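Below: the structure, in structure tokens.
Every protein chain but one is kept in place in this view of the complex.
Then we have subunit A:
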Amino acid sequence: MSTRNPSYTNPKSCKHLADYKLRHRLNGFNSLQEHLKTTPAGKSSVSQSQTKIPRCGFCDGYRERLYLCLICSSVSCSSHTLLHSQSENGHDIAVDVERSELYCVLCCDQVYDPDFDRTVMLKHIMDLPPNRSGVADEEGAVRRSSKRRRLVSGLEFDSKKSKQMVSMRDRRAKSCYPWGLRGLNNLGSTCFMNSVLQALLHAPPFRNYFLSDQHNHEVCRKRSSDRLCLPCDIDVIFSAVFSGDRLPYSPAQFLYSWWQHSTNLASYEQQDAHEFFISVLDGIHEKEGKARSPSIDNGDCQCIAHRVFSGLLRSDVTCMCCGFTSTTYDPCIDISVNLDTPNCSPTGLANKSVKPNENTGISTLVGCLDLFTKPEKLGSDQKFFCENCQERQDSVKQMSIKRLPSVLCLHIKRFEHSPARKMSRKIDRYLQFPFGLDMNPYLSSSVVRNRFGNRIFAFEGDDLDTSAEYEIFAVVTHSGMLDSGHYVTYLRLTNQWYKCDDAWITEVDEGVVRASQCYMLFYVQKTLYYKANEDLSCQPISSRRDPFVPIAGCC
């Protein structure tokens, strides 16, 4: 298993670079620093003189790649660098003038050094408008990440506690299937609700919270005169579903109170699973968030909906004239992505242009996420007022994820809306999604680092305490047309997939899931996923050892 961290370990430098640093320390880097120039777009180069074009000291050429000797500052072209190091003993390390990258003449290779990158970045930050470089403005990030750490351990605690609670609740169960599998009756076109409930019921940290009785409906009803409590209704469903009873359950009470809660919603027939999901979390937040922390905004809300699902998005708008960056943060409960168009996949950033789907021509979730975090030039109609230039300028906007949630819900916008014709249409295109999802490339730290040429530098918020590796556990699919269709959820429990089609729970091959028409994808942090599997599989579920007896032979 490869776990790639967004921040790298320092690369091993070649012997020559190591020798150079031993002898000259940072002198060469430091004296180079004042000659470094950066463009607002983030590219660095070396410019020794305003007027003179650098030329090779041997052949006077200026069109080839030029290198500046770090010891004597003489310039040689790529063909003559070796000659220089041969004539001047020990002059082995040079700088690529146009790219400000280190080059070892003897290894004939570009080499990397943290001190050098630091030199470049510091100069870059100095050159950018004060305090708003979009690089290092983060006191909050530190505070937040420590809060986050507490939060994560809190969830782990839940999980332990829930294990006991779960086994108590399950005494009646004689199931040979993972726990909490129970069909939900369709109450009349309510598959939008059932599909989302199934995903919520099996979202590990969310499930742990309710199974460990942290919102017990009996306790809550005694305490509060307010009879409308959505978390209570969810708790009731949890009890029912984890009771071991196998007859499909009718979430009628839940529908009733959700409906009361969502007074401004249209008829249930028009209901969209994603909107339902949002409104349920909203309902939980309204009840729990206010009780716990009335004054805090969504980003730090400690209600169970936000603790599990809430992430933080970062949006950078950079002035194309001076490089000033305006950064804003927005909490989010899920991420809605546009279907990427195959065949015109985004290019540009070197590490993002190598996309495997380029020739196969299918849409991929990774492609959608690339699109989501791609820098986008803002149109002339929405010019950004640059505080530094004090005027409206062309700008580039880029989204990234500042903080990932424990459970990541991705919503695929399968709609095409034509305002002209006042028509909506469903895009029935297949979207490939991975079971294991690496969100590292979309983290703010990765995105910002990439914007600044991937220098080895402590970019703000290199959140090391949260993992960006996710595993899928639920897929909500939609089949049929825009106004008549059917929602079905696939659940992954102890690495087996189950199809939850209202009352019907069946076992399916993972291929069926991979080929399905996904509408909402639920991923959980890898560590929580494995923990959840342990929780489920070590339950005293039945007298049988094998939890996966084939259907016919089961009980």
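Heads up, the rule we're going with is that contacts are C-beta pairs under 8 Å (C-beta built on N, C-alpha and C of every residue); 3 or more make two chains touch, one makes a residue touch a chain; residues count from 1.
FYI, contacts and distances are computed from a predicted model.
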Among "Protein Abitram", "NEDD8-activating enzyme E1 regulatory subunit", "Ras-related protein Rab-2A" or "SAGA-associated factor 11", find the name that the UniProt record gives to the complex chain excluded from display. "SAGA-associated factor 11"
Which listed residue (A:385, A:415 or A:530) would be found touching the missing chain in the intact complex? A:415
Looking at the full complex, which residue from A:105, A:121, A:191 or A:404 touches the chain that isn't shown here? A:191
In the complete assembly, which of A:19, A:96, A:115 or A:394 touches the absent chain? A:96
Out of A:71, A:505 or A:524, which touches the unshown chain? A:505
Candidate in contact with the missing chain, chosen from A:93, A:301 or A:386: A:301
Touching the absent chain when the full complex is considered, from A:396, A:456, A:475 or A:521: A:456
